[in-house]
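Removed from the display is one protein chain of the complex; every other protein chain stays in position.
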Amino acid sequence: MAYYRDYLALDKILDAQTLESDKHGQHAHDEMLFIVTHQAFELWFKQVMFELRSVIDTLNVPYVAEAAVATCHARLQRVNKIMELATNQFSILETMTPPDFMDFRAFLNPASGFQSAQFRVLEIALGLPEQKRVLKHYSDAMDPRDRAIIEQARQMTSLFTVVEKWLEKMPFMEASGFTFWQAYRQAVVDMLDRDRAEVRTLAEAEHRDPAEALAQIDGIEDGFHGLFDEQRYSEMLTSGVRRLSQRATHAVLFIATYRNEPLLQIPYRFIDAVTELDKLVSLWRFRHTLMVSRMIGMRVGTGGSSGHDYLMQTAMKQRVFDDITAMNSFLIPAMYIPSLPQELAQRLQFVNEART
Amino acid sequence: MAYYRDYLALDKILDAQTLESDKHGQHAHDEMLFIVTHQAFELWFKQVMFELRSVIDTLNVPYVAEAAVATCHARLQRVNKIMELATNQFSILETMTPPDFMDFRAFLNPASGFQSAQFRVLEIALGLPEQKRVLKHYSDAMDPRDRAIIEQARQMTSLFTVVEKWLEKMPFMEASGFTFWQAYRQAVVDMLDRDRAEVRTLAEAEHRDPAEALAQIDGIEDGFHGLFDEQRYSEMLTSGVRRLSQRATHAVLFIATYRNEPLLQIPYRFIDAVTELDKLVSLWRFRHTLMVSRMIGMRVGTGGSSGHDYLMQTAMKQRVFDDITAMNSFLIPAMYIPSLPQELAQRLQFVNEART
Amino acid sequence: MAYYRDYLALDKILDAQTLESDKHGQHAHDEMLFIVTHQAFELWFKQVMFELRSVIDTLNVPYVAEAAVATCHARLQRVNKIMELATNQFSILETMTPPDFMDFRAFLNPASGFQSAQFRVLEIALGLPEQKRVLKHYSDAMDPRDRAIIEQARQMTSLFTVVEKWLEKMPFMEASGFTFWQAYRQAVVDMLDRDRAEVRTLAEAEHRDPAEALAQIDGIEDGFHGLFDEQRYSEMLTSGVRRLSQRATHAVLFIATYRNEPLLQIPYRFIDAVTELDKLVSLWRFRHTLMVSRMIGMRVGTGGSSGHDYLMQTAMKQRVFDDITAMNSFLIPAMYIPSLPQELAQRLQFVNEART
Partner (left out) sequence: MAYYRDYLALDKILDAQTLESDKHGQHAHDEMLFIVTHQAFELWFKQVMFELRSVIDTLNVPYVAEAAVATCHARLQRVNKIMELATNQFSILETMTPPDFMDFRAFLNPASGFQSAQFRVLEIALGLPEQKRVLKHYSDAMDPRDRAIIEQARQMTSLFTVVEKWLEKMPFMEASGFTFWQAYRQAVVDMLDRDRAEVRTLAEAEHRDPAEALAQIDGIEDGFHGLFDEQRYSEMLTSGVRRLSQRATHAVLFIATYRNEPLLQIPYRFIDAVTELDKLVSLWRFRHTLMVSRMIGMRVGTGGSSGHDYLMQTAMKQRVFDDITAMNSFLIPAMYIPSLPQELAQRLQFVNEART
């Protein structure tokens, strides 16, 4: 039983805006916007982390029930909606002009940059590996308490880890005498053989040399072989070209291929939501970079190293689930997809429908 | 000199979420979202009020410089962007399903409704008159501190008041031998006379009775006369049909009509931003109503009075600046607009251009 | 094999903008925006209808497979995203000022209003009954071809109809010796009895008369009885208070109550998407109303009947699935929900999990 204002702790929330420009006796009107927008970011990041931890905990068990995947999916969809909205908040911040930012920017040192511990924790909770991080060291301007929070996050299980484990346990990839990766590999071979035949026929008709086109098909085949060959996959893991285990990778292909089977509908949507989140974090970073370049220019005055380029790199490269997104290069058209043995197909149904 | 987390008071902001369901030992996962979303609303309302007060204070002076109007316009544009984003926050809240809300709704009494004192203060600061308020009494569930804040807001000058005063002081409506309202009235008469002639010609050609069409034109003319006749305007004010003073109303027409003159460009955009804000507050309310109907159904179970209908009424009727919006019914096509005397036209220029 | 421009028929799409103001020799720059925005609306409405028809056709069969419901859900989510975006298009149109609209408004007669046949068809396809339509007759300005299209749409099956039928066929409401509506009714009785006991205890402790609070509970109970009593439900159908059949109504409650059972997860999300669409159509209408009031003022000059009020009424009242949304008033807290018999619970699982 509480009043609205007590329930929402508005005494804390609405009393948390102290302008540095006021402390320096040089009131800068727009500093309030700067503070409130960043606080709104932090509020939403708290919610994002709350959902993310619950998703990780739900998946971090020996056996994940189907209903649990549905819950995880719903929570990731929420996280994605929040990231979309949070990204739009930059448009509000940008109602501040760069010269207006100049009026209080100097007062913010060393807090002027975006040093959100929560955002860093979010990256770690997603599973961003340190070797992918563009800027590896801590900023000198980082609060020791924040460092501690970040170090603690490093000890926790990441979304990448639990998703990989959950994928590896996908039980239908060898069942009822069916081995998914073998069937899929054969389907790819059939598809590419047909492509080769077509290329040759066309080349003959047009009196052209089919060599180049055939070489391209060979390249595609080689790409597929990399997925299915244990030795080569293992080398890709070692060299860092891939990070997701081979079995988990196969599971992604399996789920995407048979996504319309009742049991795989929610898993497919869940995987899609995971890569969507990865994408939205990139988009947030890119949008942030555009905002920074608006506020303080695109290059440092002296031509030295550029914060702008660094930020761009984080937006482009710090993807956590790119191995899953990459699987979309390896989908094959419906006509080549291997059919499932009837028994297996039935195991992917609901009890009710399986009986009929 | 402060760390990011101290500058943003994150110890307060991120420690302000206490779930009632936890207090009752029945953790409801989605209550966190409920709290965080409402806190985000309140943060943005704080920013909205900060801007609104600055706009009111800037205009609440004997002489408002043109540069000041530009500042007010920029700040209202910011407010409008915030209101748009805040409205989108309902989509996040609606990732919670109604049955999930059921899990903690009972714990919230009496704080379950949207009892934001800041939103009420915002309405008052805009200038919502008590007689337009659909629900006039305070909710029993309102905190006495909030009542005090609201009562205090009632003592302060509203945006409506300062905008009306600023409009009334528009200096060019009688100048250089030109009286705007007389010229405009004559233009309307000319326009409607031509319309009547057209109606008669057309009716004759088609052997129809022009009476109905002529009556309609008479009705339009009567509407215009109501604007220009002091006696009738005064009656409209008394009866509550209009609330904006006659002189301010004429100024709105003047500014809209000559909005491309350099001196009137920013004033026109400012007025437009004011009515836009009015519109966005309506939209926020409507969106809120849709959310409430999603969460708790569209009618009260017993068929008694309906919160849903009440909320709909507030979205429809609690407009503050509808007298300004209504002026768009009284614009006339460019070809009928009275030309300004050259001297007056020049006074609406910049020094630099006036000289050339 | 086609070029991009041929594939997208850009010769048609980009050559479809003819300004009436140009025809009249009075070029109005903003008319292009008016045309393009409305064409974008119509393009999206075409897509919406394409998805909606596919959903209706998919459900309009004797037996709807679970996988089909998942497809329908995905398509409605798409429709909902389109409606959200389309609603935002009004913000683009509103970069046109009302006086700029005046420059070409007169040339548009009788096409000035929003006379989209596709939108009308959308309403009919959703299942808007004619008796709920605020304005019942056709506009005189409507093209005979459009009337024909609309009349044809009336002959087709609506989303309301197929959703109702699909709900009525929900097979688990009487199964394994469990009759859902009886169990739910009993749960409600138990819940309200406990509420009454609490009210009496509290009243005694505070020496107050419990009569008013008890009467309120009686009212709530009566509301529930109306749902379960065949006679009373039938009267509600006759009087128009409700439109959805009693059995379908029970199915909504059933699905919402046991929404976490694997077999009901997608059905629940689908129902939610249906009411979301209903909501978004309302929101589109409300946003449209705000745009109209911006462009041509809030009242007709003569004080006669108001287009603005009419449009507001359509936004408020023309809901198709309000009977489903209303069910959220009849949910009960988790602790009162009747448990399912084990056998029935198992039938709501996947084959795979049911076996373990």
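Every chain is named by a letter (A, B and C) in the order it is written, and numbering of its residues begins at 1.
To be clear about the criterion, a residue touches a chain if its C-beta (ideal position, glycine included) is under 8 Å from a C-beta of that chain, and two chains touch if they have at least 3 such contacts.
Here the structure is a predicted model, which is why all the values come from computation and not from measurement.
Trainee: Missing chain touches which shown chains?
Mentor: A, B, C
Trainee: Which residue, C:Ala65, C:Ile82 or C:Ala203, contacts the hidden chain when the whole complex is considered?
Mentor: Candidates C:Ala65, C:Ile82 or C:Ala203; residue touching the omitted chain: C:Ile82.
Trainee: Taking the full complex into account, find the residue in A:Met173, A:Ala256 or A:Val320 that is in contact with the omitted chain.
Mentor: Reading the full complex, the residue touching the unseen chain is A:Ala256.
Trainee: Out of C:Ser91, C:Gln186, C:Ser234 or C:Ser339, which residue would touch the omitted chain in the full complex?
Mentor: Counting the whole complex, the residue in contact with the absent chain is C:Ser91.
Trainee: Residues of subunit C in contact with the chain that isn't shown?
Mentor: 1-10, 12-18, 20, 29, 32-33, 35-36, 38-40, 42-44, 46-47, 50, 54, 74, 77-78, 81-82, 85, 88-89, 91-92, 95, 108-111, 113-118, 141-143, 145-146
Trainee: For subunit A, enumerate the residues touching the unshown chain of the complex.
Mentor: 84, 91, 94, 97-99, 102-103, 106, 216, 219-220, 222-224, 256-257, 259, 268, 272, 275-276, 279, 282-283, 286-287, 290, 293-304, 312, 315-316, 319, 322, 325-334
Trainee: Mind pulling the subunit B residues that touch the left-out chain?
Mentor: Missing-chain contacts on subunit B: residues 65-67, 70-71, 171, 260-263, 265-266, 346-354.
As a working rule, only the chains that are shown with their structure count from here on.
Trainee: Can you check how far apart subunit A and subunit C are, centre to centre, with Cα atoms defining each centre and the answer in Å?
Mentor: Here the centre of subunit C sits 33 Å away from the centre of subunit A.
Trainee: Give, as an integer number of Å, the spacing between the C-alpha centres of subunit C and subunit B.
Mentor: Inter-chain centre distance comes to 28 Å.
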